[in-house]
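Since the structure comes first, as structure tokens, the remarks are kept for the end.
The other protein chains are all here in position, but one chain of the complex has been omitted.
When the chains are written out, they are named A and B in that same order, and each has its own residue count from 1.
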Amino acid sequence: MNRMSKGRTRRLLWGAGFTLTLVFVCAVTAFAANSITGAGSTWVYPLVAKWSSAYEAKTGIQVNYQSIGSGGGIAQIKAGTVAFGASDMPLTPDALKAAGLIQFPTAVAGEDLIYHLPGIGPEKLILSGPVVADIYLGKIKMWNDPAIRKLNPGLNLPNMYITVVHRSDGSGTTFTFCDYLSKMSPEWKEKVGESTSVAWPTGVGGKGNEGVAAFVQRITGSIGYVEYAYILENHLSDARLINRDGKIVSPTLQGFQDASAHVDWATAQDFYVILPDQPGSDTWPISGCTWQILRKNASKESNEEVMKFFLWGFQHGQDMARSISFGPLPPSTVQAIRAYWKSELGYSL
Amino acid sequence: MNGSDPAARIDIQSAPAERKAAPRTRRLAGDFLFHKAAVFAAFLAAAALFATVAAIAYDSRQAIETFGVWRFLKSSEWNPVTQTFGALSFIVGTLVSSAIAMILAVPLSFGTAVFITEIAPFWIKKPIAGAIELLAGIPSIVYGLWGLLVFAPVFAQIEPWVNQYLGAIPGIGLLFQGPPMGIGMLTAGIILAIMILPYISSIMRDVFLIVPSSLRESAYAMGCTTWEVAWHITLPYTRSAVVGGMFLGLGRALGETMAVTFVIGNSNTLSASLLMPSATIPSVLANEFTEATTKLYVSSLIYLGLVLIAVTLVVRFLAVLLIRHLQRGEGAST
Partner (left out) sequence: MTGVILRRRVTDVASKILMGVAAVIGVFFLLWILWTTLRFGIAGMHWDLFTKDTPPPGTDTFGLRNAFVGSLILLGLSLLIGVPVGLMAGTWLAEYGFKSRTANAVRFVNDIMLSAPSIEIGLFAYAIVVDPMGHFSAVAGSVALAVLMVPIIVRTSDEMLSLVGGDMREAAIALGAPKSVVITKVTWRAARAGILTGVLIGLARITGETAPLLFTVLNNQYYSTDVFRPMANIPVVIFQFALSPYANWQQMAWAAAFITVVFVLVLSVVARVFLGRVQAPK
């Protein structure tokens, strides 16, 4: 074999490959403008995913959403590494001001406890807030504990350990759940409190709503909490709860919207409202919302792209939302959001 | 060709006077640049270690200022709500899972290495050795995936037995009580053991082969059994490298992320039982890093990374030292 030509050929190939890579890289960085990146809540992920694929089909703009948990959404928007952060835990007006952020709600939904018990199907198990708090505190350890049996006189509860599943990542779903538990159990409020990430007294941690659902699917005798769309999508066994009015309710879109009807969106500063444990006979006790967070000093272009996407969702995505049990915001709230954008950022759509 | 540059000397002597200036300067310039590029590259390769430690230490300073050293290491409270962070449960998780891995892997590696070098008929040696090497090539995420989706359900069937029999022993029984989840500290330890088995085993095999055959053969000639040769002759001779190999495996177990994150259960509290979920420093980094909401939280996580680096650095340093020690000794004696 002729060594010279072999070496020559190889060098030419390297040079060509290198140049091609460079050209490739330069050419496609030009396409960067056609996409925006957001991150955060896994709660709202099914909704954003549905909206963004329809939005891309309509406008060609890609909304790349990474569901890394509300904690992640807050962290990343504070760091400015994403265009919008989604969090199911609203930031207080003080926290927003300190970090130079604004937030607005997206849609209302609910979360529920899911369980994996042999022979006990969906909506057969009835739980109450204090009992759930005690399970998650580790005080109730077995499924056939008297406290659970009292709520479920007809059920054949097995003599099995309860494997508690919670979130391992920073989660707004956790915030909503812990807020509910704090209201139901003074011991929980004192020992654990509520936030996107808490010091869980017991249990296994799953990553995202998906991780919790996956663990409960796999581990017999487990209990977990997930956003309702995940229950629908994966046919998980969900529990019925006793709400503030003492009625046993199932999670329904109507139940979530009833909770939302009891809060005044228009007057809440920075849309800071807390939805769990609202009154009403059909109200679902663990209802919640997701807020989208923007940076005030991000580029007008970037913020406008985000605003365009969500406004499109508010105006054209209502049926998509309802199909996965997300309650779309009423037009009055959407108007309030547009006014908020104008007053906080100086521009609006 | 030791240090001094015959190439440069010959250049000066061979180039004719009139053409000294332009071509030789050009060639020497290229040569000079190449040399400097090589020096720079070597510097980068060596500096990477120090740069890593420095960068991570720098980003931990807020947490170090807030929590100090001992308080951070002793506290098992990891509470993002109150912003108090302590490393103890993760340090314990890391050490315990690695300890389980070592307890399981070292005897298995030793057995495998001796089997391959002494016992196996020669037609089995290569395939088994190759198979064990393949284990090392499997990416850790596949271990995690397999561990969670295949091994954990199987192990969840075995765990009730463990809970019932081992858990009933007074005293150490506490280690084995808990619900049969299939995931937890023990599962993570087992998966880690499978992962580090090939590393320890292949180092052991390499050094066992270096043992001078005169030593082994004289022992056999005196009537020693295979076991006695392995235990009393081969092992003492290769002692430092074997310990080095163990440290190498330990370093790998301490720093393993993906396989552990899938199966350890992600619980930030300390529990006595090995069947309960737990967390290690790498697993908590993987789970919580992109979601740390405050600067102190991020800094505390990076501080955890610093603790991990300190531990693995010592372990790896010892590993390299001990393995090289034998190889240098070997060169001198043969």
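In this section, a contact is a pair of C-beta atoms (placed from the backbone, for glycine too) under 8 Å apart; a residue touches a chain by one contact, two chains touch by 3 or more.
Treat the numbers as computed from the prediction; the structure is a model and nothing was measured.
Across the whole complex, the hidden chain's contacts among the shown chains comprise A, B. Of the listed residues A:Q217, A:S250, A:Q318 or A:T333, the one in contact with the hidden chain in the full complex is A:Q217. Among B:I119, B:L209 or B:A272, only B:I119 touches the chain left out of the display. Residue A:G208 is the one among A:P90, A:P105, A:G170 or A:G208 that touches the chain missing from this view. Contact with the omitted chain, checked across B:A38, B:L73, B:I169 or B:L215, is made by B:A38.
The hidden chain makes contact, of the residues B:L28, B:I103 or B:L215, with B:L28.
Contact with the omitted chain, checked across B:F85, B:F208 or B:F289, is made by B:F289.
The missing chain lies against chain B, touching residues 1-3, 5-8, 10-11, 14, 27-28, 30-31, 33-35, 37-42, 44-46, 48-49, 51-52, 55-56, 58-59, 107-112, 114-116, 119-120, 128, 131-132, 134-135, 137-146, 148-150, 194, 197-198, 201, 225-228, 230, 248, 251-252, 254-258, 262, 282, 285-286, 289-290, 302, 305, 308-309, 312-313, 316-317, 319-320, 324. Considering the complete assembly, chain A touches the hidden chain via residues 3, 7, 18, 21, 24-25, 28-29, 31-32, 35, 37, 39, 45-46, 49-50, 52-53, 62, 64-66, 68, 79-82, 206-208, 210-211, 213-214, 217, 229-230, 233-234, 236, 324.
Note that only the chains that are shown with their structure count from here on.
Centre-to-centre spacing of chain A and chain B amounts to 37 Å, using the average Cα coordinate of each chain.
Considering their complex, residues 77-82, 152-153, 156, 178-183, 265-269, 277, 279, 287-288, 290-293, 298 of chain B touch chain A.
Residues 39, 68-72, 74-76, 78, 160-163, 168-170, 192-207, 218-219, 221-222 of chain A are the ones that touch chain B when the two sit in their complex.
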